[in-house]
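One protein chain omitted, others in place.
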Amino acid sequence: MKRIFEKFIESLLTLSGATTGIIILLIVIFLFREGAGFFRHSEIESGYVLCVNEENPVYRLTPKQIKEIFDYEIDNWSLVGGNDEEITPFRISDISDYYSDEELGENNEFLPEKLGEIIAATPGMVAFIPEQYAADTNERVRQLITEKLNPADFFGGDTWMPTATPAPQFGLLPLLLGTLWVGLCAILIALPLGLGVAIYLGELADEKIRNLLKPTIELLAGIPSVVYGFFGLVVVVPFIQKTFDLPVGETAFAGSLILAIMALPTIITVAEDAIRNTPQAMREASLGLGANHWQTIYRVVVPYSISGISAAVVLGIGRAVGETMAVLMVTGNAAVIPHSLFEPVRTIPATVAAELGEAPHGGAHYGALFVLGCILFLITVVISVTAEVISKKQPQA
Amino acid sequence: MNSHLLKQNIAFAIFRILGLMVVSILFWILGFIIYQGAGVISWEFLTSAPSNGMTSGGIFPAIVGTLYLIVGSSVVAFPVGILSAIYTSEYAGNGNIVKFIRIMTNNLAGIPSIVFGLFGMSLFVNTLGFGDSILAGSLTLGMLALPLVIRTTEEALKAIPDTFRTGSLALGASKLQTVHRIILPMAFPNIITGLILSIGRISGETAPILFTVAAYFLPQLPHSIYDQVMALPYHLYVIAVSGTDLEATRPMAYGTALVLIVIVLIINISASYLRKKLQKRHA
Partner (left out) sequence: MLETKNIDFYYGGFHALKNIGMKMEDHTVTAFIGPSGCGKSTFLRLFNRMNDLIPDTRLTGECLIDGEDIYHKSVDVTSLRKRVGMVFQKPNPFPKSLFENVAYGLRVAGTTDSRFIAQRVEESLKGAALWDEVKDKLKKSAFELSGGQQQRLCIARALAIAPSVILMDEPASALDPISTSKIEDLIHILKKDYTIVIVTHNMQQAARVSDKTGFFMLGELIEYNDTKKIFMSPEKEETQNYITGRFG
């Protein structure tokens, strides 16, 4: 009986041991399943089609071309491979410019026919109309071919406008670059500061000062990110706007500063531990050979603890890349490819947080946000594995 | 003065300045929030619901909501986390299984909280049909807390010297008895501290609850685990960025931020107090 009980407990423990693996598996399954849904959606809004005059030699437009046509940035068919003819974009709401409500009938029963007439009469027109009407127009109207959203456009696209009609733009580049800019800049700020403070605490500070500062810094790592974001919003953002005389203070730089401040406690704590773990024997040997304290620090202590320090850096990067709320609050969230640190940017996590609430469940936008989640997941897996490999390299004395 | 000494003096001066600078920045943040928020905190602020479009009243529903989520995610994360730590530290040896579990735990710890939010929304809210609810939010937060719980518990168990294990086994105790009677009681103070700290870490998380439980405004408290709640971090976020009248809601935001910081402080201080007290009793 007792043996059975012990066996039971043991299998329970084994099962618990597997939990983290199971959770990661579930995350992968659900994230990637929802993400894969994205690529099953059509390039243009579902339920709609694009129609042109049958004489038009163009059979297909890319989502980017469609967007630029309807934004009046492309105004001639020759720019998209057609004849030299002016483009007339047409949305279903434009019908009132052509026909009165009476002419369309009480229940819009004449609408398809009238649409057909307009398109047939205007060789340069491209009409964005509901699928149900397109079928009943006439033989002089041809639908453009629309394809499924494809990975190349997603990963190579330079525009993120998920709610644009007729063709939403899902280009990863602005978000990816925004994330990298903000993250890397944050690390560049936090690394020298964090390392400096770690060396100060680990090597120079009095024991009393250290015993006071170390727990305080650890405590600061526990302050919620919204609080840092809020501080950034009310202090850092106006400060940046004033100092650099910018139209808005919500910039990549504000995000980097706040992220750097948030990453500091992590970097300081981990790097300081690594520095303190350098064996006293190493220090004594170096001092015994006539090196002074500073030479000992940079020639022996830092090289010895370099794996711990690198792990601190990698963990800091991980935190910076994945951080959501604080960045969302201070970077201005403009989804454009950043050209300077002093422009608004939008990061991947901030995009998910800002848009998921408005994206209809199961739609292309919803799927796109899960693809972003997959990308974040993969980035952090790479970071975790890197940290793992680096910290294994600890020299064995 | 020789050049080596000069270099040392310059380097050390820089480090001292850096240390002073960073520490004062960090303290400035704390001080700023405390200074601005202190005037807002009142009994009424803590015990009444927001009113007049978040410009007056208090944050009571958000405090209650956060407490519910803390309890909920503890229920999810503690049992599994502790058992998992016992397995890796006491049962699994040093083989590939442990390596695998550790890699998985580290990976899980590195996943950004917003990804947990996406996952929680997909699995709990949509697939399992819990909707935006305390249940979905607690499960999501619990998973976020799990690697922290496992890590701190494992460290607490690892800190017990092997001599106690061999000593107990040599007296004819089974492995389970050894864990139950020797290891767990000895590690108890550190385990409990780790649990408190890990729950403190996630109590301020916003991203995972955005799409799984958090409500912008609810006049009444939740009735069941299938209800939505307000939560402090989310409340701070919305009144900081998306209120109708940002100037008028600012004081409310300072107050909320201060309450969040105080909660973190209380959790940390109580954890270290508890550890000291329990260690004394067990010593």
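Which chain is which? They are A and B, in the order written, and residues in each are numbered from 1.
Following the convention adopted for this analysis, contacts are C-beta pairs under 8 Å (C-beta built on N, C-alpha and C of every residue); 3 or more make two chains touch, one makes a residue touch a chain.
All values reported here derive from a predicted model rather than from experimental measurement.
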Of A:230, A:304, A:342 or A:370, the one touching the omitted chain in the full complex: A:304
Determine which one of A:291, A:336 or A:354 touches the chain that has been left out. A:291
Please output the residues of chain A touching the missing chain, sorted low to high. 207, 279, 281-292, 295, 299-300, 303-304, 395-397
Give me the chain B residues in contact with the hidden chain, please. 2-4
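One rule holds for everything that comes next: only the chains that are shown with their structure count from here on.
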If you average the Cα atoms of chain A and of chain B to get two centres, how far apart are those centres in Å? 24
Which of the residues in chain B end up touching chain A in this complex? 4-5, 7-8, 11-12, 14-16, 18-19, 21-23, 25-27, 29-30, 32-33, 80, 83-84, 86-88, 91-92, 97, 100-101, 103-119, 121-123, 126-127, 143, 146-147, 150, 174-176, 197, 200-201, 203-207, 210-211, 233-234, 236-237, 240-241, 250, 253, 257, 260-261, 264-265, 267-268, 272
In the complex, chain A touches chain B at residues 6, 9-10, 12-14, 16-21, 23-24, 26-27, 30-31, 33-34, 192-194, 196-197, 199-201, 204-205, 213, 215-217, 219-220, 222-231, 233-235, 261, 264-265, 268, 292-295, 297-298, 315, 318, 321-325, 329, 349, 352-353, 356-357, 361, 369-370, 373, 376-377, 380-381, 383-385, 387-388
